[in-house]
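All protein chains but one are shown at their positions in the complex.
And now, chain A:
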Amino acid sequence: MAALMDTRILLRKIKDLRSLTPRRNRVKTKWAGSLPKYPATNLALQNFDATYKLQLGEQWPSVRVSLLCEQKYGALSNNFSDNEGVIAHLQSQGCRDIVSCALDVGTRGMAASSHDKPTSIESITVSPDMPTVSLSPNIKCLVFPRRDVSRFKPSRPDAHGLLGYYLMDAASILPVLALDVQEGQSVLDLCAAPGGKALVLLQTQAIRFLHLNDISWGETERDTFDRVLVDVPCTTDRHSVKEEENNIFSRVRTKEKQKLPQLQLELLLAGIKAVRPGGLVVYSTCSLSQLQNEYVTERAVHLAREELGISLQVADLRPLTQLFQDTFNFAPDPYLGQLVLPHLTANFGPIYMCKLQRLN
């Protein structure tokens, strides 16, 4: 039996030997495909060079080098785990909580301008003419200070198997903070995967009902939610210039890429339909592209008014961004919404966000 096996293996080996196959039966291996190979990351960079150079002007080189360098993370503290020791350890390494820092900035500003004690959900005014910003003090996100390039260690499960913190782009908490969730509200997260922002939402511990949705969804009920977060799929600029895998700029996904703005528009409109009158919608992407940010928002506001009869008001995010100016590098004068630009000293983002309030 063993001998039989051996001869079979031997025969198979002999078949593989090219010299023994007659020339007419040999298959000639192809050396070059019909198209030259361009890595998707290069295509992404070329695309960005062409569009963002015009859009960002002088700032583009700084943003470009930041996109191509290692990004900075923030450690979102998990309030559901027993993590006081872990957080204290991180703080001893020099990390600071950006949310409480922002609150400090706010209270300092408030002490200078007026009075009023912060309540459980702290309301603060930055300057007299600015509207109130409230930040949930339950959200804790630790980052290393500016210019510090240290990294976080992957978090370890505690006694109950819960992780002490979750590592994510610290700028991703901004859309959630902009959403301004109050006690007992119902929230819809339209494009929830992979769940980073949903986790931040849960950390507020104020939500009565959280509806998470992604690509395999049905219709959501209309006019029901107090808050809707629409964090749409986009060209994910940072990912696109660094990773070949799952890259939207690869040739096979050209169609998908071209349809992105349309998809984003539809999603935002769906979000607008789902929010109750008086509720808030926050639209966010992780792209710098105006086509996917401002234009989509503008078009959605227009379409909602024309076709759905819903009028929306764009809320001012400047009070929020002022609080975080020490941590993030915001685009100097956006005409709609706010954009976090990556910078080597604070390599977070890019994150675009725009807050809309439904009026009727």
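By our rule, a residue touches a chain if its C-beta (ideal position, glycine included) is under 8 Å from a C-beta of that chain, and two chains touch if they have at least 3 such contacts; residues count from 1.
The rule is simple: contacts and distances are computed from a predicted model.
Trainee: Look at the options "Ubiquinone biosynthesis monooxygenase COQ6, mitochondrial", "UBA domain-containing protein", "MIP18 family-like domain-containing protein" or "Family with sequence similarity 114 member A2" and return the one that UniProt uses as the protein name of the missing chain.
Mentor: Per the UniProt record, the undisplayed chain of the complex is "UBA domain-containing protein".
Trainee: Sort through A:Thr21, A:Gln205, A:Thr254 or A:Thr345 and give me the one touching the missing partner chain.
Mentor: Looking across A:Thr21, A:Gln205, A:Thr254 or A:Thr345, the contact with the absent chain belongs to A:Thr345.
Trainee: Of A:Ile9, A:Val65 or A:Leu162, which sits in contact with the chain we cannot see?
Mentor: Only one of A:Ile9, A:Val65 or A:Leu162 touches the chain omitted from view, namely A:Val65.
Trainee: Pick out the residues on chain A that sit against the missing chain.
Mentor: These residues touch the chain not displayed: 49, 53, 58, 60-62, 64-65, 68-70, 147, 149, 343-345.
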